[in-house]
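Below: the structure, in C-alpha cells.
One protein chain is absent from this view; the other protein chains keep their places.
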Amino acid sequence: MTSFVKPKIRRQNEPLNELGLARSDYDGAMSTLCAGCGHDSVTAALARAFFELSVVPRDVVKVSGIGCSSKTPTYFLKDAHGANTVHGRMPSFATGAVAANGGLTYVGVSGDGDSLSIGLGQLAHAIRRNVNMLYVLDNNGVYGLTKGQFSAAADIGSTAKKGAANALPPIDPALLALSIGATFVARSFSGDRAQLVPLIKAGLKHRGFALIDVISPCVTFNDHKGSTKSYAHTYKYYHKAIHADYVPPSAEIVTAYDEGELMPVELHDGGTIQLRKLDADYDPTNRVSAITHLMNSQATKEVLTGLLYIDESRLDMNEENNLGRVPLHSIPYTKLNPGAAALKDIQSEFR
Amino acid sequence: MTSFVKPKIRRQNEPLNELGLARSDYDGAMSTLCAGCGHDSVTAALARAFFELSVVPRDVVKVSGIGCSSKTPTYFLKDAHGANTVHGRMPSFATGAVAANGGLTYVGVSGDGDSLSIGLGQLAHAIRRNVNMLYVLDNNGVYGLTKGQFSAAADIGSTAKKGAANALPPIDPALLALSIGATFVARSFSGDRAQLVPLIKAGLKHRGFALIDVISPCVTFNDHKGSTKSYAHTYKYYHKAIHADYVPPSAEIVTAYDEGELMPVELHDGGTIQLRKLDADYDPTNRVSAITHLMNSQATKEVLTGLLYIDESRLDMNEENNLGRVPLHSIPYTKLNPGAAALKDIQSEFR
Amino acid sequence: MSGPTINDFTIRVATVNGTGSASANGLLMKTIFRMGIPVVGKNIFPSNIQGLPTWYEIRVTGAGHAGRDGDVHFVIAMNPETYAQDLAEIAPGGVLMYDSSWPRPELMSRSDVTVIPIPLSAMCNEAFEVARSRILMKNMAYVGAAAALLDLDVAVIETLVKEMFAAKPKLIPLNMQAVALGFDYAKANFTCPLNFRTSAMNKTEGKVMIDGNTAAGLGFMYGGATFGAWYPITPSTSLMDAFQQYCDKYRIDPDTGFHNYCIIQAEDELAAAGLVIGAAWNGARAFTPTSGPGISLMSEFIGFAYYGEVPMVVCDIQRVGPSTGMPTRTQQCDIQLCAYASHGDTRHLILFPAHPGECFEFAAKALDLAERFQTPVFFLSDIDIGMNDWMVDELTWDPSYTPDRGKVLSREELETSASTFYRYLDVDGDGVPYRTLPGTSEKGAYFLRGSGHTKLGRYTERGPEYKDVVDRLYEKWRRAATAMPAPVVIKASRPARYGIVAVGSSDAAVKEAQQRLEAGGIPADYMRVRGFPFGEEVDAFIEAHDVVFVVEQNRDAQLLGLLVNETSADKKKLVPVNHYSGEPLSYRFVLEAVEDAVKVRKIA
Partner (left out) sequence: MSGPTINDFTIRVATVNGTGSASANGLLMKTIFRMGIPVVGKNIFPSNIQGLPTWYEIRVTGAGHAGRDGDVHFVIAMNPETYAQDLAEIAPGGVLMYDSSWPRPELMSRSDVTVIPIPLSAMCNEAFEVARSRILMKNMAYVGAAAALLDLDVAVIETLVKEMFAAKPKLIPLNMQAVALGFDYAKANFTCPLNFRTSAMNKTEGKVMIDGNTAAGLGFMYGGATFGAWYPITPSTSLMDAFQQYCDKYRIDPDTGFHNYCIIQAEDELAAAGLVIGAAWNGARAFTPTSGPGISLMSEFIGFAYYGEVPMVVCDIQRVGPSTGMPTRTQQCDIQLCAYASHGDTRHLILFPAHPGECFEFAAKALDLAERFQTPVFFLSDIDIGMNDWMVDELTWDPSYTPDRGKVLSREELETSASTFYRYLDVDGDGVPYRTLPGTSEKGAYFLRGSGHTKLGRYTERGPEYKDVVDRLYEKWRRAATAMPAPVVIKASRPARYGIVAVGSSDAAVKEAQQRLEAGGIPADYMRVRGFPFGEEVDAFIEAHDVVFVVEQNRDAQLLGLLVNETSADKKKLVPVNHYSGEPLSYRFVLEAVEDAVKVRKIA
C-alpha cells in the first residue's frame, strides 16, 4: 500500500533473516483495529512467519474480503501487493490471481462472517479446486465491523452484546473443509504465537489450499462469558491436541527435538513439519480420524488446535490446469496468436 | 399451475386414498424432459408418496431453482402452488415461505448444479436453520439444461459428452449436510421407487430439513461409461445399505414385518420409520458413524443408499422463532399495531 | 452570512470513537432541545470500531432550520490528531475549546479565532480514581464547560443525567461532579457566556428527536409488516435493530408467547431478497433493509419479483459508492439503480422520504404499494436521514388506517366464482391481476416463475404471449404514478422563473437555501419529489419554469437523468447541482451553486 522511500532505521543488532531483512521490514500500516483485538496478534504472527521464511516481500500477494479481519492485510508486508476485495468473495478473486501467476506466494485473510455466511460457497469451491494459497480465517464468532451480530460460527447459547442468545448450531470451518476434500486443515488461537507461527509457515509451504481456522476473540463484541470465542472461555477450555513446528529444509534444529515424540510429514518442497503429538495416536494424514476427532471435541466442547489434516499428494489447481511456471502476463504474444495461416484453415469448416 | 375445471375421469376401481383421491389426482403438467430422464422417475415417486400420505393437494407448496430437475415441480401436484425461482436460490425463497406459513407441506426439488455450485451457500444455511421442508436433490453429476458441463458432484475421471475428463473431487451433498448439522440425510436412486417412496414419505414427515440425495441419471449427457452417475455404473455398484419403509401411525402393516430385522425410529408426529438394516450394526442416529460409513463407501466407490442419519430432537426454524400455528398472513392487524398510546410512550425517550 | 449569534450557531465536537463521547454529545444536543431551541445534529463517524477521529455537529437554530449550516462556530477539540484541521475549519469569529492538560500553543495561530484552553484530563485524573471513569468523565466535563460558555440550562442537564442513569443512580452524582468541574473552571477563567450562546425558547413543543432508521423500524411495525430479513450492513443495520426491538416489546403474544412477526438474519443479501420474496409470496408483509452493495447483489432476485409480480419492500439506506466506497458517509447514489434494477426491461417504484417523520409514514406506504401493485418498492433513504437525530413533529398514527393487501382472492371467492382464476389476467383493466396465497384452494393454484409466461400463467416461448404480460407490466408501472405521494411544492412569494427540484435528505438544506435565495433577490419555486414513477405535477413544474436546478447528492446527476427520461421535460432547462463529498448537504452549498449558476447565465 505504501511506497514511501523512507530510510530504514535499524535497531542495533536487530536480527536479520537470510535476505538481510529485519522483522520490521515485514510490517505494514498502523492497525486501526480495537486495542487488544485478536486479529492484530494474527497479523503479527503472519509477519513473523514471512520473516522467518525469508520470503521476498514483493513475491507475496495479500488478499481479503470485508470485515475487521479483512482489513489486516494492510497491517503487514507493506511492500507486497494486496487486495481488499468485496465481502465474502475473496476466494474467487484469489483463485483468478493464483491461476494468473503461480510463481508468487498467496495469503488470504478473512473472517467467520466473510467466510461462513456470505462467502461459504466461494470458500468451499476454492478448497475443492485446491488453489495454492494460505487462507487464514480470523474466527471470532461475530460480525465485528458491523457491531457484533452473530456469525455462522457463533456457538449455541452464546449471547451477543445486545443480549440475544444464539440458537443455531455453529458451522465449524475445519469440519466443513475436511468434508469437501481440503488438503491442509489446521486450527490455532490468536494468543498462541508459538503454535500459530509454525502452522502459518507450514500452510505457506503446503502445495495447495491451506486453511487455518484461528480463534481470534473480538474484545469489543464477543469477549464476555457466554461466548466460547472469548478469551475467558478459550483459555478455560484451551487444549492443544497437536503442536506443530516447521523446520526449513537446510536447518539443523531438527536434532534438537526428541525423536521419540516426533512424526515427520514430508512437504512437497522437501521440507518437513514435525508433529508433537500429545495424543500419541493422532494421525494428521487420516481424514476420517480427523473428522472423528473434531466431532468428538465438539461433543466435549473443547477447542482442538494444531495441524488436523494434511495431504500432500493432490495436485494443486495450477498443476491440474497444466499451467507452467511462466506467469500468464509473460507469455509472448507470438505463443498466443496462431497466425493467419491457422485462421485460414480454421475457417475451412465454415464454407 | 393449471386451474382447468376438467371433469375427473376415473378408471374403474382405481385405488383411492383416505381423501378419496386417486394417484392421478397428484399428477401435474406433461413432462418436457428427455424420454428416460431419471428426474421423471423421481417426479412419479413424489406423486406417489403424496398420494399414499393422503396429503391435501392445496396444502402443499412446491419450490425449485433452475435446471431440468428444477422444472419437475410442474409435473406433479397440479393443484398445489409452486414456484420456479432463480438458479441456486430456492433455499432462501423456501425459507421465507416456510417462515410465513408453517401449516403447509414444503417440497423443494433441485439439481446438483443448482444445489452444489451456485446454490451451495444457501443450501448449507437452510440446513443450518433446520427449515421444515423436504429437499430432493436430483443428482446426475452434470448441468443437464445447459448441455452437460460437469457439476460439483461429477466424479473424478468421469468424462463428459464432449470428452473432457473431470479432475476435481466431487462434493457429496450427504457428507456436506452431515458436517454442518443436518437432521435428516438420505440417499436413493431414481430407478428404485420401492426405496425412494418410503424415504420421501419419511422426509415429508420429518420435523426439520430433510435432504434426499437422489442419484438420477441424465440419459442425454451423462449416461455413458466413465460417469458413475450413469445407469450402467449405478446398477453395477448399486448396493443398498439400508432399506427404509414408512409406516403411518394408524396402519397395521407393521406387523407384517419381521420384528427381528426392524429398528423403529420415532418421528415427531408419532409415526415411525422401520429401518431394515443390511449392515446389522448401522445406527442412523449416530452422526459420526454416518459420516464414517459415507467416507468408507467413498473409498470403496460404492453408492450408499437409504436413510443415513436422522435426528428428531432439534427444533425446526419456526419453533426456534416462536412462530405459532397461525400463518403470518392471518394474524389480525390489531395484533400487529400497538396503537396510538404505545406510540406516545415509545416517543418519550426521544424528547 | 449568518451566525454566530444567540441561538444561531454551530457546535462541533471532535473526538475519537470508542471513548464514550457519543452519549455526552447526545446530552449536549438534548439539553438545547429541552431548552426549547431547535437543533440539528450530524454525526460524522469512521468506518471502524475504535480509535479513529469522529465528529459530532450540533447546529443551534432558533429559526428552526432543519439542515446543516456549513460553517462551524464553536469547536470542542478533544482529538489532538485533528487539532489542525479542526482549527482550520472554524469560521472567523469562532471559538475553539480544547483539553489543555497538554498545552498546544500552536492552536493560537489564528487571530480570528478565540482559543479556550481547559485542562479537562488533568481535572478528571485528579477527581477520579478508576481509569475507565477518568476517560468517560472527561466527556461530561466538556459538556459542563460548554454549558458555562454557551449558557446552557444546568438544571436541564441534571434532569437528563438523571434520566440517563435511572438504572444506575449512583452514577448520577459522579457525572454531575464532572459537569461541575468543567462548568466551574470555565466560569472561573473566562467571561461566560460567549456573545453567541443559547437562550431558552418554546419552539420544540410537540417535537421529537429521532433518527430515520428508528422511525422506519417503528413504521414497519405499525404498518403491519410481519416478516423482515436482512444481512447486516452499515448504515441499514439500525433499521432492523429498531424493528426487532419494538416487535420484541409489542409483538409477542402475552398468552401464548408466540411471535406475531419473524425476523431472519440472512447469510447474505441474495438470500435476504429470496427470504422476503418467499415470505411475501406466501402472504407475509415483508421487507429487507440494506445499502448499495446489497442492491447490486439483490438485482437478480428483484427482476424475478418484478416479472413474477411478488410484493417486496427494499430499504436502501444509501452510503457513498461505488463499491464499498465510504460506508459511513452519505450520498444519494443509488437512485438510478433502484429505478431500473436487474437485467431485461425492468422498472420499479421508489419512495423518497426526506426525514424521520416521512420514514415512519412511508414505511407503511411502501408495504401498501408493494402489495397493491404486486411489485418491488424501494424505500430510498440515506445515512443522513437514517443515522442522524432529526427534530420532527411527534409521530402520530391514523387509527382508521388498515393495511392495503391488494387483490388477494380468498377461498370463498375462488370456490364460489363462476370464472376460472388465472394469475396474470388483467381482469379489472387496471393492469393489476389477482393473486392467491398457497394453501387457499386448489382453484387458486398457480405456478410462479421468472421464465416466459402467458397471461393465464402458463409457460411460454411465444412472442405475442410474452408481450401480453410485459406490456401490462409497463402499464401497471405507469399507472402507479398516481398512487405515489404527491410532490411538495413551496412557491416563492413572487412569480419565479427559476425552479428547484430535489429528493430526500437534500430537502432541509434546499428549503433554507430557497429562503435565502429569495432574500438575496433570486426567487425560486421548489418542488420536492417523493415518488417514482413521477406524476404529471413534475412535468408541469418543469414546464412552468425557464431554468430548473436539480439538486442531488451524487456525481452523475442520476435524478436529473430520470427526469430527462421519464418526464416530458426539456433537458436544456435542467441545471445539475451535485454534492457528493459524503457530508450531509448544507444550505451554503446549494445557495452558492445556484447563485453562481444564475450569475453565469446573466452574463451569458
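For clarity, chains are labelled A, B and C in written order, and residue numbers in each chain start from 1.
Basically, contacts are C-beta pairs under 8 Å (C-beta built on N, C-alpha and C of every residue); 3 or more make two chains touch, one makes a residue touch a chain.
As the structure is a computational prediction, the values presented were derived from the model and not from experiment.
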Next item on the list: Give the labels of the shown chains that the missing chain contacts, considering the complete complex.
Entry: A, B, C
Margin query: In the whole complex, not just what's shown, which of A:Gly67, A:Gly121 or A:Pro284 touches the removed chain?
Written below: A:Gly121
Margin query: Using the touch definition from the top, which of C:Glu158, C:Asp184 or C:Asp556 touches the missing chain?
Written below: C:Asp556
Next item on the list: From the listed residues C:Gly18, C:Pro117, C:Gly308 or C:Gly531, report the one that touches the chain absent from this view.
Entry: C:Gly308
Note to self: So one chain is hidden, and I want to know which residue out of A:Gly82, A:Gly111, A:Gly144 or A:Pro170 touches that hidden chain in the complete assembly.
What the structure shows: A:Gly82
Note to self: To test your reading of the contact rule: which positions on chain C touch the chain that is missing from view?
What the structure shows: 46-47, 292-293, 295-297, 299-300, 303-304, 306-308, 320-329, 331, 333-334, 336-337, 340, 342-347, 449-452, 460-461, 463-464, 466-467, 470-471, 474, 554-556, 558, 561, 564-565, 570-571, 580-583
Check: So which bits of chain A touch the chain we can't see?
Finding: 1-5, 57-59, 61, 63, 73-74, 78-86, 89-101, 103-104, 121-122, 125, 129, 321-324, 326-331, 333, 335-340, 342-344, 346-347, 350-351
Notebook entry, point to check: Tell me, which residues in chain B touch the chain that this view leaves out?
Noted result: 32-35, 66, 68, 71, 86-88, 117-118, 120, 143-147, 149-150, 152, 162, 220
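Quick note on the criterion: only the chains that are shown with their structure count from here on.
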Check: Roughly how far is chain A from chain C, going centre to centre by Cα mean, in whole Å?
Finding: 40
Next item on the list: Would you mind pulling out the distance in Å between where the CA atoms of chain B average out and where those of chain C do?
Entry: 44
Note to self: Could you work out how far the Cα centre of chain A sits from that of chain B, in whole Å?
What the structure shows: 36
Notebook entry, point to check: Listing for chain B: what residues touch at least two other chains?
Noted result: 121, 125, 129
Checklist line | Junction residues of chain C - those touching two or more other chains | finding: 267-268
